[in-house]
Structures are given as C-alpha cells and as structure tokens.
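Only one protein chain is missing from this complex, and each of the others stays in its spot.
On to chain A.
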C-alpha cells in the first residue's frame, strides 16, 4: 500500500494462491451489502412497522369497536323477555327460520331459540354460524347446547379477511422486490457496475442481489408469521387461529419461492434501463405479474375451478395455493406439487434472467431491448 510494502504480485505471476473471491464469496458480499444498506433505511423499518401495526389493528379493532354489545336473535317473546337485562342486543323474531337467516347473513352473532327437548337446563339452545359464541354463552349463565349452521371452521367473513390479508402481504413483498430493480439501476447509473463487472462474475452480482433481498423478505415474513397468531389471540379469534396457523405454514414457503421467482425478473427490469427515471417503463410488466394474480385470487376466491388453475400457475400459485389450503379445498399433495412447479419455474426463470441481465448490464444509454440483451450475452 505504500512504497515500503512487500513486493506486490507483479513479481509472482498469475495463478498463485493470492487472495481471490470465489463465486460464493462474491455472492455473499453483494448480498451483505444489499441487506446492510436496506437495514439502514428508515423507510424499510417504517414499512415493516406499518404492516405489523395494520395486522394487529385488523385483528383487534373489530373486537374492540365491533358494535358494542354482541347481538342475538331471540325466537319468541318468552326467550326475548328472558334475555332482557343481559349485556346483549336482542332482536326478537317470530320463528327459527328467520333467526337462522340472520345468523347466516351475519347480522347477528347467534340466535337463542326455545328448547323443549330437555337437553338444555335453561330451556334454550344457541344457534351460531361456525363457532360457539363465547361472549354470548357467558351472558346466558348455564352453558346451553349449541347448534352450528355451517360445517366450515371459519365464517365467510373471516375467510375473506384472511384471503385479503394473505394476498395483500404477498403483494407488499412482491412489490418490495422492485428494490432489486432500483439497486441495479443505481449501479448502472453511477457506473459502479464497470468496477463490479471487472471484479466479480455478473452472475454473482445477480445471485447476491436475489439472495440478499430474499433473506430480507424471509426475515420480515417471519416477523409477520410470529405477529399474526399473537394478534389473532389478542383479538379473541381463537377459532380462526387454529386454521390460520397451519395455513401460515404453507404461506411462508410459497411466499418465499414466489418472491425469488419475481426477484430475478425485477433484476432484469432494472438492468434494461440506464436511469432511475426510465425505470417505470420496464417495471410495468413485472407489476402486472404481481398485481394480476392478486386481483385474480380476490375476484375468483369463490370459484373452485379457477382457483385450482391459479394454484398451479407459477405467478399466482404463491397466493392461490395457500388460500386453498386455508379454505381446506386442497390436499397436501396438491400443495407439494404446486410448490414443485414453482421451484422448477424459479430455476428456469433465473437461468433466463441471468443471461438477459449479463447482456444488458453494461449497455448504457436508453432502454435495452430484450432481444438485444439476449444476443449480447452469447
């Protein structure tokens, strides 16, 4: 480093055991840098904080502000009269059918109906949608027998909520992949890329970025996977919790693989342009690959055939399959098969992406055509 340094490798020639960076070491260094620079950004922590707070809010707030007193439908004046004075909002109805409709449409949490079979000590039984309403039961004193209208473990409303939360989280992370595009363009725009390419293999740059951002995403997903059950149990959704936890087990691997699939495409989107200002033009397609499946799953969540198809298509599988697993509509082997399809597409897309990335990384000025980038690499 100074004039007094030992003789430099000039005298020793090529091929001697000088320190050198292997592919793996280079990938690690690039990944480390990406992660460090992200962890230092305020925006990163704010974003994660907003998601966690949102999760807790959506789980807890409905319970807190859920219309005050729980509402019940009471069949007949006798039952209605008995319920007076309790902390329940009582709607008196004429017969059982009307009461059941109200429960199904979730206008009331449960119905209290007269019971003369002798099964009930208090002479009433409770009709609820999918889970025994613990708060109402507590008001009734002696626990009455409960009839559930739907065999499903989760109510329609809860199901929709979970699907929305799953897809929303996926979209948030998938769009977060645009950071890879950003970081690639930064390197192109500042021309650091020349030093990088002269130093380490281009593929190590690409894999380092993907590894770094995937680790960041996995870290955040783990935070959410831990936070979600806590939020649900604080919010009193124990019944929901028992079905969400196994679904989370599927959601996490699907989300991670889905992220890697998109990550390499984000990197290509970044490598095709030379300036931040032009980034939006190449990011459009990737955004479609993220938002398309999101809306498809939201719109078709009730359509079993479409959902089955979506759960095998690589880009939508990451949302559709965990949702099907959650709804109890898919077998374990289906999830594994879909995971396999997803993994295979990850490998294929990464191979294609690394070629295009190599071909376009050093081309500056204007937008690089895909065809051009492809042939440049050969």
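Throughout what follows, contacts are C-beta pairs under 8 Å (C-beta built on N, C-alpha and C of every residue); 3 or more make two chains touch, one makes a residue touch a chain; residues count from 1.
The definition used in the following text is that contacts and distances are computed from a predicted model.
**Q** Given that one chain of this complex has been left out, which of "ATP-binding cassette domain-containing protein", "Response regulator", "ATP synthase gamma chain" or "Succinate dehydrogenase/fumarate reductase iron-sulfur subunit" is its protein name according to UniProt?
**A** Its UniProt record gives the name "ATP-binding cassette domain-containing protein".
**Q** Using the definition of touch stated at the top, determine which of A:78, A:105 or A:190 touches the missing chain.
**A** Of all options in A:78, A:105 or A:190, contact with the hidden chain holds for A:190.
**Q** Which residue among A:21, A:122 or A:308 touches the omitted chain?
**A** Checking each option in A:21, A:122 or A:308, the one touching the absent chain turns out to be A:21.
**Q** In the complete complex, which positions of chain A touch the hidden chain?
**A** 1-3, 5, 7-11, 13-15, 18-21, 25-26, 29-30, 33, 37, 186, 189-192, 194-201, 362
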